[in-house]
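Encoded as structure tokens, the structure appears first; notes follow it.
Note that one protein chain of the assembly has been removed; the remaining protein chains are unaltered in position.
Right after this comes chain A.
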Amino acid sequence: MKNLKALIKPALLLMALAMLTGCSEKIAVLNPQGPVARSQYHLIIWSLIMMSLVLAVVLIIFVYVLARYGRKNSDGFDPNDTGNRRLEIIWMVIPVIICVLLAVPTVKTLFSLNQPPKATAAQAQTAGESLTIDVTSVQWKWLFRYPGQKIETVNYVVIPAGTPVKFRLHAYDAMNAFWVPELGGQQYTMTDMPMQLWLQADKPGNYDGRSSNYSGKGFAHMTFKVMSRSSTDFDRWVNDVKDNKPALTHEKYMELLKPNTVKAQAFSSYPAIVAKDLNKAQMEALMNGESVDTDSMHGMDMDHESGEGGSQDD
């Protein structure tokens, strides 16, 4: 029985390795398509190597001990073997070293993710050096506002490849999380605290995004596409939206704020109220004719550029 057990673990590891190498395009996180995801990928692989070493040591000792002392009449039984200072110090020190080896790149990556990635492509005329997009999660859809271009999309977002994109994240109602695994890790969207996430795609391509934080009935359908395009294609797309898509009217906007799922859509302009990033409570107050105290959010606002050291000041 114990032989069987000894076999299971290596077999699982082999299977894991086969899956890692065999179908890694399907494994989004292990198939990074931008600098942010890549820096996280490096960290993941590094930790995987260190942790496999730990697992290997544990398994080797485990199998050895069971094979050696699990037999019916094994010699070497020693009931007085109750401690060994030297060994205990060794297995205290080695984990400390491993933790240091993991902590240093962790902290480095953590700070570097606050900075925009380096642009790798000629900039799009309509975007400039970096593009800012305001993202709002509404039960159960994603609204993308391009403040520089004055256009709005729903459930899909087009970005210029090779250009850093700053996503500013808000929630209208429930908390969600904005996640595009091939481009980088997630951030929550919240009603009382805007947050930001830098992402960048290396090449033109389409990437799946979804909400990763549960927000109710339609949550599983709360997906969006990220379309990375060359600079010229991006410019063309912006102009096309401006020329050919309908404007987002106030009524239509209020319609979008209702909890439901909708198709992908684009708008050539949006009304001023959209840019206020009101949450549900503030919007309802406004509709009831009460004055909305948007300043009360100011203390938590991390939008002003001084806060580069962290994603928020307080």
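We adopt the following convention: contacts are C-beta pairs under 8 Å (C-beta built on N, C-alpha and C of every residue); 3 or more make two chains touch, one makes a residue touch a chain; residues count from 1.
Basically, contacts and distances are computed from a predicted model.
J.: Since a chain is absent, check the UniProt entry for it and pick the matching name: "Quinol oxidase subunit 1", "Fe-S cluster assembly ATP-binding protein", "FAD-dependent oxidoreductase" or "Iron-regulated ABC transporter membrane component SufB".
T.: Of "Quinol oxidase subunit 1", "Fe-S cluster assembly ATP-binding protein", "FAD-dependent oxidoreductase" or "Iron-regulated ABC transporter membrane component SufB", the absent chain's UniProt record names it "Quinol oxidase subunit 1".
J.: Thinking of the whole complex, not just what is shown, which of A:T191, A:S231 or A:S268 touches the missing chain?
T.: Missing-chain contact among the listed residues: A:T191.
J.: Need a quick check: the contact residues on chain A for the chain that isn't drawn.
T.: 1-2, 5, 8-9, 12, 15-16, 19, 23, 26-30, 37, 39-40, 43-44, 47-48, 51, 54-55, 58-59, 61-62, 65-66, 69-70, 74, 76-79, 81-84, 87-88, 91-92, 95-96, 99, 102-103, 106-107, 109-111, 113-114, 139, 173-175, 177, 179, 181, 184-188, 190-193, 195, 208, 210-220, 279-281, 284-285, 296, 302, 309-313
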